[in-house]
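What follows is one structure encoded as structure tokens, with my remarks underneath.
For chain A:
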Amino acid sequence: MSLLELDGVTLKFGGVTAVNNLSMSVNEGEVFALVGPNGAGKSTVFNMISRFYRPVRGSIRFDGEDLLNHRAHEIANLGIARTFQNIELFERATVLQNLLVGRHRHRRSTLPEQLFFAGRIRAEEREHRHAVEEVIDFLDLQVYRDKMIAGLPYGVRKVVELARALATKPRLLLLDEPASGLSVEETQDMRWWIDDIRRQMGITVLMVEHDMGLVSKVCDRVLALADGAKLAEGTPAEVQSHPAVIEAYLGTSAVSKTANAQGERV
Partner candidate 1 sequence: MDVLQLLLSGLANGCVYGLVALGFVLIYKATEAVNFAQGDFMMLGAFVMVGLVNPHFMGLNFWLAVPIALIIMGALGYLLDLTVLRFMFGQSQTAVVILTISLGFVIRFVAGVIWGHEPQNLHSPLALGDVRFGGVVLSLADIAVIVVTLLMTLALWQFFQRTKLGLAMQAASQNQMAAYYMGIPVKRVQGAVWALAGIVACVAGILYGSKGTLDISAGFIGIKAFAAAVIGGFGSLPGALMGGLIVGVIEPFAARYLPTGYSQIAPYAILIFVLVFRPHGLFAQVRVKKV
Partner candidate 2 sequence: QTRGVTDSEILIGGAHDLSGVFAAVSTPAVNGANLFFEQVNANGGVHGRQIRYITEDHGYQLPRATQAYNKLIERDGVFAMLLNLGTPHNLAHYPLMERRGVPNISPLTAARAILPEPPGMNFVAFSSYYDQVQAGIEYLNAETGATNVCSMYLPTDFGEEIALSSREAAERLGLNYVDETTHRPDEQDFVGAVSRLRDAGCQIITQALGVRAGITVVGTAKRLGWEDAMFLTTSAGFLEPVAMVPGGVTDGLYASSGWQDLYARANDEAPAAFIEAYQARYEQPASGFAMLGYTAAQNLVMALEEAGPDLTTENFVAAMESLDFDDALLGTHVSYGADHQGSNDIFISQVGDGAWHTIARIDGDTMETVDMTGE
């Protein structure tokens, strides 16, 4: 059953058509990857789902709901969480506080309750904390719990961003290049995490990733994008061997070499 459906989506920035009449659907429970050359429009697709951009044409449906009727901050409430390609964390807050913001959509207390710290708020705070601690345990972030984001290395931030997205308890998780900047070892961790996210937590994952090794290990289906339009779609193996994908994305001259080097990273 398809959870997320894009139909004929188009978006232009001035003269640049970033996404061109794209249709795709992500099924509940699968890990779906978007790949494609730089500037193909992958992040733009994410940004449209997050409703930072409004497509000029086409529709985006999530679980039967028309996302275009929603504003950006309502998307999380529908159960969609995301990470960002270039990391957008709350820099002047600790890891814990960042994750607790992820719990925002689960809050129930009213403003007076919060102001006077009365009523159910205390129990609710414990609950949020509990949920967040589970994510911290899952992603091995214990040592960083009370650290300010501003002082963390790139790779840890990537994980914190994933954690923050998980803290929202989403149904659909959008990951924009989760493994970029991670070492081989960390990429391996990422691979298992994504596996668990799908299997244990039952969260559907849509991700953008250039590391074809990771893609082929964790993804059920892959869609290759170029110049905003669909180039190929299928299993990782099918897409990787698609001539147009090799030509535009993986590289012809270096097919074997790159694919090897990349492939062997995981």
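Regarding candidate selection, all candidates are chains of the complex that A comes from, given by their letters.
Here, a residue touches a chain if its C-beta (ideal position, glycine included) is under 8 Å from a C-beta of that chain, and two chains touch if they have at least 3 such contacts; residues count from 1.
Small disclaimer: the values here were computed from a predicted structure and weren't measured.
One candidate among 1 or 2 touches chain A in this complex; it is 1, while the rest do not. Per the touch definition, chain A reaches candidate 1 in the complex via residues 43, 47, 52, 84-86, 88.
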